[in-house]
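The complex appears here without one of its protein chains, the remainder shown in place.
As written, the chains take the letters A and B, and residue 1 is the first residue of each chain.
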Amino acid sequence: MTVTERTTIVGTILGLVTFLAFWTVIIVRAVTDDVPLQDVEWQGPMLTAILVGGALYALSYGIFAWQARGTRRSDERDYEIQRYAESAGAGVAGLGSLAALIMLTLDVDTFWVATTLFTVGYLASLVNSGVTIAAYRQGMP
Amino acid sequence: MNGSEHKLPREPHRPADDEPTVMGMDERAAWVQIFAFAITTGAYLAVVIPRVLNDPIDEVEWVVPLLWAMGLSIVATILGSIFAGIGGAIHLTIRGLDPDSELASDSRDKAIARHARLRTYWATPVVALGALILAMLDVDTFWIGSFIYVVTSIGAIADAVVRIRAYRRGFVG
Partner (left out) sequence: MTPKPTRVTNRIRALRTERGDLTQADLAEQLGVTRQTVIAIEQGKYSPSLEMAFQIARVFDVPLDDVFHYGEGDAN
């Protein structure tokens, strides 16, 4: 299994954990403080989720890359698969941005705009991971 | 080189080697994309920037101009493609060539489209992440909405530019 495949799997798990953690915090706050969901202080949890998730991901990449030290880390195939998977994820993320824009024109609370971007961003990372693994196992179109 | 048969219009004929042709449909579509996005985004900014300079931020009316700009860019793209197609067909008929075979899309067009997408998809995560950060900073929705719209347009224009360069200057795998 290449470094990329390993970091993809770890990244998927990390993503799921941080994503669920974020929503758990938000929902718990809404329930315990007895406020509507959109009035919960969401910026802190979201920033933490992104930073901590990102840091852990970078750490896992560093560990796997160090384990594979000395071998050629990534070649043309890895690069192509990575770009292809990222563009697939970007397609999904684009829909999230469009939804966010529509919400902004409808004057929807920023909470929903941000959490939509956050959630669709997470889905995009899932698409990225899925396409990456599939490309390694079954080949790229 | 034979003499008189290069006057237009010409009879329908099978094209000779290196006989000049017109721009393909996909390249035309790329030009239409550039113009549609550049003009509508420019118009949006032209309407909205004076308002930003004159009014307090939370009173800037940006939603209506944005919706107009988005609607117009869709209409402009559709109409532009239709006219580009008609123009191409007329031009080819004058030259005695067959629009169906000269203007068709083939695997090269798909390869170029794919190449452009792979080169310009970075715009999308920039838009999403940037908008998220702006939302976290609690800036006025005008900034978030305009950021999404303008950077997305830049991405679309970049995509079209990459495609046109690939058609004109050459494109290797």
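FYI, a contact is a pair of C-beta atoms (placed from the backbone, for glycine too) under 8 Å apart; a residue touches a chain by one contact, two chains touch by 3 or more.
This is a predicted model, so every value here is computed, not measured.
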Kindly name the visible chains that come into contact with the excluded chain. B
In the whole complex, of B:24, B:88 or B:125, the residue touching the missing chain would be B:24
Chain B residues that touch the omitted chain in the full complex: 14-18, 21, 24, 101-104, 106-108, 111, 165-166, 169-173
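As a convention for this text, only the chains that are shown with their structure count from here on.
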Please work out the Cα centroid separation of chain A and chain B, and write it as a whole number of Å. 30
Show which residues of chain A lie in contact with chain B when the two form their complex. 43, 46-47, 83-84, 86-87, 89-91, 93-94, 96-97, 100-101, 104-105, 107, 110, 113-114, 117-118, 120-121, 124
Quick check: in the complex, which residue numbers of chain B touch chain A? 63, 66-67, 117-118, 121-122, 124-125, 127-129, 131-132, 135-136, 138, 141, 144-145, 148-149, 152
